[in-house]
Structure formats: C-alpha cells, structure tokens
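Before I ask anything, let me first share the structure, which is written out below as structure tokens.
Missing here: one protein chain of the complex. Every other protein chain is in place.
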Amino acid sequence: MSVTPSAEFLIPKLKSDVIISMLGRGVRPNGRKVDEVRPITVIKNYIPNADSSVLVKLGNTQVLTGIKLEVGSPFPDTPSEGNLMVNAEFVPTASPVFEPGPPDENAIELSRVVDRGIREARAVDLSKLVIIPGKKVWNIWVDIYVLDHDGNLTDASSIGALAALMLTKLPEVEVRDTGEIVVDRNNRKEQPLLNRSVVTVTIGKIGNYVLVDPDLEEESLLDSKFSVAVTDDGLIAGLQKSGMGYLAEDELPLLVNMALNKGKEILSIVKALLKDS
Amino acid sequence: MSVTPSAEFLIPKLKSDVIISMLGRGVRPNGRKVDEVRPITVIKNYIPNADSSVLVKLGNTQVLTGIKLEVGSPFPDTPSEGNLMVNAEFVPTASPVFEPGPPDENAIELSRVVDRGIREARAVDLSKLVIIPGKKVWNIWVDIYVLDHDGNLTDASSIGALAALMLTKLPEVEVRDTGEIVVDRNNRKEQPLLNRSVVTVTIGKIGNYVLVDPDLEEESLLDSKFSVAVTDDGLIAGLQKSGMGYLAEDELPLLVNMALNKGKEILSIVKALLKDS
Amino acid sequence: MSVTPSAEFLIPKLKSDVIISMLGRGVRPNGRKVDEVRPITVIKNYIPNADSSVLVKLGNTQVLTGIKLEVGSPFPDTPSEGNLMVNAEFVPTASPVFEPGPPDENAIELSRVVDRGIREARAVDLSKLVIIPGKKVWNIWVDIYVLDHDGNLTDASSIGALAALMLTKLPEVEVRDTGEIVVDRNNRKEQPLLNRSVVTVTIGKIGNYVLVDPDLEEESLLDSKFSVAVTDDGLIAGLQKSGMGYLAEDELPLLVNMALNKGKEILSIVKALLKDS
Amino acid sequence: MGKGKVKLVEGGLRHDGRRLDELRPITISVGVLKNANGSALVEYGRTKVLAAVYGPREPQMKHILLPNRAVIRCRYHMASFSTYERKSPTLSRREIELSKVIREALEPVIISELYPRTSIDVFIEVINADGGTRTASVTAASLALAEAGIPMKGLVAGVAVGKIDGYLALDIDEVEDMYGEADMPVAIAPSLRQITLLQLNGVLTPGEFTQALELARKGVEVIHEMQKEALKKKYLDVKVEE
Amino acid sequence: MGKGKVKLVEGGLRHDGRRLDELRPITISVGVLKNANGSALVEYGRTKVLAAVYGPREPQMKHILLPNRAVIRCRYHMASFSTYERKSPTLSRREIELSKVIREALEPVIISELYPRTSIDVFIEVINADGGTRTASVTAASLALAEAGIPMKGLVAGVAVGKIDGYLALDIDEVEDMYGEADMPVAIAPSLRQITLLQLNGVLTPGEFTQALELARKGVEVIHEMQKEALKKKYLDVKVEE
Partner (left out) sequence: MGKGKVKLVEGGLRHDGRRLDELRPITISVGVLKNANGSALVEYGRTKVLAAVYGPREPQMKHILLPNRAVIRCRYHMASFSTYERKSPTLSRREIELSKVIREALEPVIISELYPRTSIDVFIEVINADGGTRTASVTAASLALAEAGIPMKGLVAGVAVGKIDGYLALDIDEVEDMYGEADMPVAIAPSLRQITLLQLNGVLTPGEFTQALELARKGVEVIHEMQKEALKKKYLDVKVEE
C-alpha cells in the first residue's frame, strides 16, 4: 500500500521562502543555474568481483552500480532472449531516513524507471545474450546501491546503470559436448554489450519554477518531479511523473525540451568520462 | 498465532437487547424467518480472463469467484490426479475492518472449509484431470474474492465455488510428439467437470436461538457458528464449529437437520439460477 | 539488524551483589563449583517419526533434537558429498521471553555454532552420504527444539546434536534400474554415521570470575560468554565469543584449558549415557 | 513492448475494428458496494476495475498520520484471475509502483488539508485486465472518492495512448500494448488542466509525444463527461429513493 | 482421505489390534516444564503433544488487549521432525486454521473476564504426529491451563472418530485417517455438556454422524477421567514435596 509520506526533511519556513524568492530571480540556493546539472564523476571497475562496475557521484550523491552476468535459462515466452534485471537498494548508509529492509516503493519505482529506459531504448540487444537457443542465455543483473543521498537518485542511478553497461563485455563461453557451459571471465568479447545510450533527466517543479537535477534541499520543496529517458539520437524512451503535485498541460513542451537538451549533455559527459579514465 | 479478536462491529447494548428479545419471538431484525436464507443472485462469466467465473450476491454480501485451469505436474504421491486449490482473499474493499495483506486466519479457515467440502464430496473427480499420466495434469485454481461483506462469507463463497465449478469445462489439449502440450481454450469438452454438488450451510447461535445465514449485524451478536457441507444426495461432507461459544450436545441433531434441509434448498436455487441466465 | 537486548531477567541489585560476592569466594548460588557442569540426562528415540532423536536435560534446561534423513541432490559445487543442516527453534514453551516466529539472531547463532563444531571436526563424513555420485545424496536435518530454558542452551543443544548423530544409522537403499531410489528405514547400516565426537563447552564471565555451564540466573549477570568446541582427541574445533563484554588477552589460556577438560568430561558422560540406556 | 510481428492497423482500423482515435466501450457504475464509503466499477472494453474508498478515518497504524492533512493510502491490486496466466495474490513490484503512481495521480485533486490526522483509503481491485488498468483505476478511484464525499478540486480521468504499427492510437488494449511500440498512460483533471499521471513505456519522437498527449487529452475529456453523467445519475437515483 | 486401498478392519479388529470403540494407550503428565506457568505432555499412542501456558500476563503487543477480558493467544505448531516427511518450521495454512480452532475450543471454558487487559498464551508443540494431534492438543492445553491456575468452568478433552472400511472407529491414527473415509475431531467439556470443537473431514450420513458423536462423547469421558487423575496426582506430588 502506498501512503502519503511525511515531509522527510523539514526546511524552516523562512528558509523555504528565501529559496522560492531566489528561484523567482532564476537563482538556486546552491548557486547553480536553473538548467545546470551538478558535476559528475565516474570511478570505473570499483568492484573486483563484479563483471563491471562504476561509482558515480552526482554532486554529493553517490551511487554504486555493479553488474553480474550469470548463465541461466530464458523465460518460456522469450526463448531467444537473455534477461536484464535492474534492482535498486537504498542502503541505510545513505540517509538518516533510510531503514534496512527490502526495497520500498521509492526504490522499486526508481529501479523500474531505470529499467524501462534501458529496455525500451533497446540499449542492450537481448537477442545477443543467447548461448544455446531456447536453453541457456546470459542474465544481466544491474544492482544499484545508493550509498549517499543528496538528491536526484534517479538520474545518478541511471548514469550508473548506463556507465556500467558501457563497460560490460560478455565473457567467452565454451559449450561442451555434454551441454556443460564453461565460462572464461578472463577472456571477453571485443564488442561492448551496449548498442544505444540512454539516460534519464529529472526536472523538479516548485510552483511555476522548474529546475534540473534537484539536490536534497531542493527536493524537500518540490511539488512534483518529471523524469524523461533520453536516447543519444534524441528520442524519448520513457517518462515518469512523480510526487504530490501535477504538471500543467501547457508547460510540458518546455519540460520535454529541457530534458532532451540536458540528456544529450549528460550522455556526452558520461562518454567522455569513460574514455578518459 | 491465533488471538481472541476484538468485537469487530460493536452494536449498542440497547439495540442488541432488542434483537435478542425479537429472536425470542422468532423474528429477526431484518424480518427474515429463523431458517430463511437471503436472496441469492448469480452473474455468470463475469471475468473474461478466467476459465469460468461467477459474481454471487447473498443479500448484500458479494463474492467473486474465478477459476483458472493450468497445466502442471502432479504431486509425486498422487501421480494420476490433478490438483484443486482453493484460495480466499478478503479484499479491503469489502469491509472497514479488512486490511490489505496475506489471508488471515479467517480467510484461511474459510478457504479450507470450502475446499474440504468440495474435496471430500468428490465434487470434482481429480483423476479426470490427468493429461499425461504421472507427468502432466490440470491444476484447478479456485480463487474467491470477497468484495462486500454483509455476513456469512462462508456460504456465499461456497456457493461461488460450486457455481464456478458447475460452469467449468476443460479445454481440449493436444499432446505433440515432442511432449509439448497445446491448449485450445476456445474448444472445450462437452461434459462439465462437476459430478456432485456440495454447498455449506452456516447456522449462527445467539444464546439458545439459532438462525440460518446470519447477516453482518447478526454475526456481531453470535456466540458461535456451525457450518455444514451438504451434498445433493443428502450427505454431510464437512463440519466446522467456529466462534467463541459452544454447541450444546442436545441441540446438534436440530442444527444438522436444519442444515441438510437448507442445503437442499440452496443447491436447487443455484442450479436453477445457472440454467436460467 | 542486531540490537542491544534489554536485560531479559532483571535480578534485584541486592541479590546480584550477593551472588558476585559468593563468586569471590568460589561458590555459585546453586552450590555448584566454578567448573561443575549440571547433571546431564538423555532419553533416546523420543520421537518415533524421526530417524533418531534425543531429549537432553542439562539441569532444568530441556532440548529435543530430532534427525531426519532425506534423499536429495548434492550442491553443484560438492557433487560427491551429502549435506548437513542444523536448525534451532526456540519454542515459546521454553521461556516467557520467547515469542513465536522465525529463529532470531540468538537461535541462528546457536545453530551455526553447533553446526560449525560438527562440520569442522568432520564428525560426520559427508562423502559417506552419497547414494548416486553427483546425483543423489543423503541430506541430514538436525532440528534442535529448545523446550525449557534454564540457561546454556548452546551446550545442551550441542549435546543433543552429538547424541542424536551418535544414534543415527543410514537406512539401506536400493537403486532401481529406472534410477528410482527405494529407502528401507526398517533396515539400517550397522556402522553409525558419526566418526568423531565434538561438543561445545560454554564458560561465562562475570567480572573476573569464570564459571562453566551457567544457568539462567547466572546468565543474567554475565558480561560475556565463550563457547569452545572440543573434540574427543583434545582439539579445538570452534570458538565463539558472545555477549556484551570482552575476553581479557591474558585469561584466554585459562578459559581454553578449562573448556578442553570439561569437553572431555562431557563427551565421556554422553557416551556412557548412550551405552547405558 | 514492440515485438512488432502482429499486424495491428489495417485500412485505418485496429484489430477490434476501432478507429485510431476511438475509445473502447466504456461503462461506469457508482455506488456498487454497501460497506465502502464510496465505490465505482469502471470498464474500458474488457478491462474491469473496482475502486472503493474508506475514510476519512483513523487507521490502526497511528504513526503514519500527519498533523496538517489526511494521508492517502492507496493499493492497486490485480485479482489472481484477472490476468491471462493466474497471478499470485502477493503484491508484485509492478503493483507497488502503480499503487504509488495512482496515489500521486489523486493527491493533487484531493483537498486533504480538511481532515488532518486521518487516513483516506483507496482500494483498487483489477477484476479483468485487458490493457489500461492503471488509467481505468484512476477514473474509478476518482468517482469512489466523489461518492465518499471527499472534497476534491476536480475529477481525474485517465486513458492510455499507444503507438502501434507506427500510428498513435487512443485507449490501447492488451494486444496493442504487447505488440505495439509504445504505451503512454495519462491522467488529467480536465477542469484544472492538470496532468496528474504521465508515464511512457516505449519510444516516441518529441513530435509524437505532443500528438499523443493531445490525443489523450481528447479521450480524457470524453471519459470525464461520462464520469459526471454517472455521478449525476447516482444523485438522481438517490433522489428517487428518497 | 479415502484412498480405500488398505484393509483397515478385519474380524472386528483394527490394524493395530484395537476394537472399534477402543482408545489408544493414553498417557498424561502435568507440570513437565520449569518456566511455563502450566504445562502438560499428552500421548495418544504414538501421537505426542506438549502444551505450555504463560499468563495471565501483559504482552509486548499492547494493541491486541481487550478492556473487558483476557485475550487468548494460541499457537498450534508441528515440530519439523514430528511428521513422516520433515516439515518446514514455518506455519502452514493448516497450522493457522488449527491454532484458531483450538483457541475456539478453549474460549468457552476459560473465565477470561477475570483478567482484563492481559493475555493468556497457549503454546502447543506437536512432537510426534500419528493422527489426532488437534484433539490431543486440546486435552493437553486444558491441563496446562489448569496447572497455570487459570479459572475454568470445566476441563475440555478431545478425541477423533473416524469412518474406516465403513465402520465408525474411535481415536483413529494416521493410517486410519489417510485410508479411511472420514475423520471427525471432537472436543467436549463433559461437565458442561458443551461441544467446543467439531470438525469433519470426509463424508457421513446423518445417522452415522449421530453415532460418531456418541462414540466421541464416550471416548472423551474416559480421557476426562484421566485428566482429573493426572491433576490429582500432580496435586498429591506437590503435597509430598512440601
């Protein structure tokens, strides 16, 4: 059952008034421009036991994403496809309001929004995951661990999933006569798994003001959020309105355009970061 | 762990006194006679995606029953039988005291009482559910959803399960050489699945007064309930005493007779309703 | 999540002072010597449906252990070994502070400590549990049910697991040509399953005082506990410090020696008891 | 989404004979349950959804209450028999997400400030699923709230727009969802011009998105009229009873 | 119920040599645990059941308490090793139903009004299951309540009557339950002539039902005498200790 949450971080009325009046002048409390994304850093291969991994920092938000490749069986209704599973854990290290336990509705929503973006953009060609048609396929587990929460977990997680998938290469496998499958993780295919890039861009709304990549302080004032999954060829591969407020019919074109522009920008940043390091 | 429930619907003492004194005169608050069952209506095939289904109204109590037929494996100890599973959900739409969650002891007891009646009366011949002996059988899921609770959920559910089973016909199946099983739900066997009818009759006790098919108001005054599963050939196919009170040794013959008579009546009503519509 | 427990049995300050001053004189409230174990009794084959079983009393602590042997599949990474599973249930009959529910951290810790002792001492040769190599093995379930809690559940459980395993003999099996396995529980192998004995010895610490086999009253005063798994050839097959306190570096040799001596003693008592009855 | 192997549009008509901008037959009944404070049964073609509202009331779990408003509790649940293959009654991850999305589609229109320290409970049971269950749920829940007398700024209604065989199509059903290229569920409070639910599962160009939204808006307006009609009918029925 | 392939009655005797109206050997011990306020171990043949009572006491979960009486909390649980195949320790649906049925078999005789805002906890552990575990549980729980000093209007005892090979048989065991035609567990407070548990799993004619009930009544009376004897013995033992 979904229940109206209590305001997680109460901001004193005075401070909130100041912030809103600043937004009226196009200034954010953190000095950012309305459409300015926080600095992004990516540390590659942070987790030796993962098939690929990244630690992403979006400002002070830290998200660790690890990918595990497992040999498994295809689903009966998609015998010639592997499977992609996206799971998000809100680790209690990340915030005073996160309690240990199974993913709550926020973690589930986040993982499903990230999953849909990747899946619908066909960022991963699931048919390339077949080892023995109808019998054995690769299962890709994308596990997103939120370690430190300073707002906009969705985009940080989406960047993490993208970057980790960009680094993923399938191991070489040998299928023995007995049907046994021998996986050689030290030898991997040349070609990366990813064939299209996609990332979400989240825009927050406070009254009539909009701001890209809200941080935790800003999130506490938001009426609603709008996440747009953007592909590198400028398509919309997912949408999600969330939060207690609404989107006005006439502001939607603005929001979508802003997201498409920012998505392009974030995708180039991530690609550059992965080449660099 | 089973815990003494709090009285779910507190009826003012004054009103309860009035009702009990009415019962002393053989009159029920709703004007019914002591052995009078509320009007029964049945809407057939209410759920297109179910293999068969009925919406049953017993007075203002509404219960929706859907049957799903699935090809599965037999249990190792009954290789030449299919399986019948009865599950009851007390949907929170039905009552201010129902909370979302897995079935509680009341829902579990109800489903097991209904299940035992059908199973012990051999209403369904489980040996007719075999597709490939020892390997593939039909599993019958009887899912009972209580939508609106105005008392006597057991009998309403029992009527629902009976009526839904009366409407159930197995789909034609083709077993390919490969062992694959192709189910054709648009073609079904002529003969219905059911080969004996059974229904529960629940009698409530308030002090020394007994009343058939208690409604919600009456249930709040009951000391105990007694459910009797009755077959169309006048046999007893199940008993369940429930509630905080007892049954007096010398009143049992009366209760059982009343149930046998009412069971016969209800079975004819249901049969007539299913033929009609 | 593990949480600091509240003191389960509050002992009046006065009484606790008395007990501690007694310990200063080398006397325990129950009259036992510091290194004296309570009387042990064993009732064999208490549970007809178990493959072997014992009811162990250690003073007033009562633990019932039943062993079930099941034919199952080996784990993929140990194809030529059977499996041993130790599970402990703190039955709510045993103590006013035990609530029904899945094993809590105390029950889990206890079962894992007992399990490790048996496993690491190779008390059971898991390779003898193979029926069809790589395909079928015996699974040994050791279920420990704590019925009455008067302290030192670990050692009582460890004695129970040991004694039950000493009584366990594998049933004869016939592997049919079809691969079917027929188990004959009325015919059992001559040789017992156990090939090395191991038992835990738990020493409690109150300040600088140590005492073997603490009872419930003593446990309420303990700073920490130290359990040592001891084999019949005088080796250490497991250690576990538990409780809120510490072990001083310089007292460890004393504790270990005490445990080794007591372990030897307990092992002879158990062996004698099993022969006797 | 998007297997694309099935022909979904031929000669401008869809697999069930509808035009691209045509809704399925919609039926709405308000006040279908005795116990709930408000209830509604909504059908979009073969999709059938029941919504019930209890409250404002004091729930067992006091710790969720808020001092300045009513909390909305919302559960979207699919009955085991509602889907093609039997569904386990346990809440799936999808149902958990949709419970939140539907709650957030209702939050903007409910005047919750009037009932501090209470809970308004919205229970949705999908009885038969043939595509569009979440939008039908919003439509039904909105009516159940109205019947329960919960003050609202306006009614909300929902509908999905899909992309099938390259065409945008209104109120797609399950086959169109499964074999189509995109599914965009939308809920709007037409009197407020507020979009309170917006999701997209699939790929659209920015231009298609704008058209799809316009198509949804038109569909919602039709459904909104039917909602008002159903409430008016309910109100008249009540009059008659008096 | 009812495979009917095994011969259960031959020459008027049952598979274990008993007559149709003969109970299994029954042993009863009261006060078998140190910590519980009351406890009893009851054996019907190879069926072995332990019951413990704690209370009246104040439980952790305050919200279940009632202002006008003690609540009874009851758990019927089968130990993993108690059944032929190992049972998972998690409560099954059957155990949940039986916990309720057994609680409701005890409710009528416990004078719960004397201890408002408290809980009386009845924990039952089936140690070995060979048929009749629920009725042995009622017999044991009733004694544990007595030893705990909980005021009762009378003791309750239980026994099952079965139909095997067409004959009614008292106190059926697991084989007779599995291959027989019916199993009717009954619990009675003989001094009150109250039936507090009555179930039937199987098919009986109305006439058979009446006979079965009479058979159960006679069996319960014997067990009831043994209950009183066990309590008296316990009482004498206590005397001796003094």
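Going in written order, the chains are labelled A, B, C, D and E, and every chain counts its residues from 1.
Definition applied: a contact is a pair of C-beta atoms (placed from the backbone, for glycine too) under 8 Å apart; a residue touches a chain by one contact, two chains touch by 3 or more.
A quick note: this is a predicted structure, and the numbers were derived from the prediction, not measured.
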Chains shown that the absent chain touches, full complex: A, C
Candidates C:70, C:109, C:217 or C:232 - the one touching the absent chain: C:109
Touch criterion as defined above, residue of A:145, A:209, A:226 or A:246 at the omitted chain: A:145
Residue among C:59, C:92 or C:238 touching the omitted chain: C:238
Touching residues on chain C - with respect to the absent chain: 1-4, 6, 105-106, 108-109, 111-112, 116, 119-121, 224, 226, 229, 231, 234-250, 252-253, 256-257, 260
Positions on chain A contacted by the hidden chain, ascending: 46-50, 53, 60, 62, 64, 66-68, 70, 87, 89, 91-96, 99-100, 102, 141, 143, 145, 147-150
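The rule we apply is simple: only the chains that are shown with their structure count from here on.
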Contact-graph separation of chain B and chain E, given in steps at minimum: 1
Pieces of the assembly after leaving out chain D, positions unchanged: A | B, C, E
Euclidean distance of C-alpha centroids - chain A vs chain C, Å: 48
Distance from the mean Cα position of chain D to that of chain B, given in whole angstrom: 31
Whole-Å separation of chain centres (CA-atom averages), chain A against chain D: 27
In chain A, residues with contacts to at least two other chains: 1
Multi-chain contact sites of chain D, meaning residues that touch two or more partners: 60, 75
Chain contact graph, described as a line, ring, star, complete graph or other shape: line
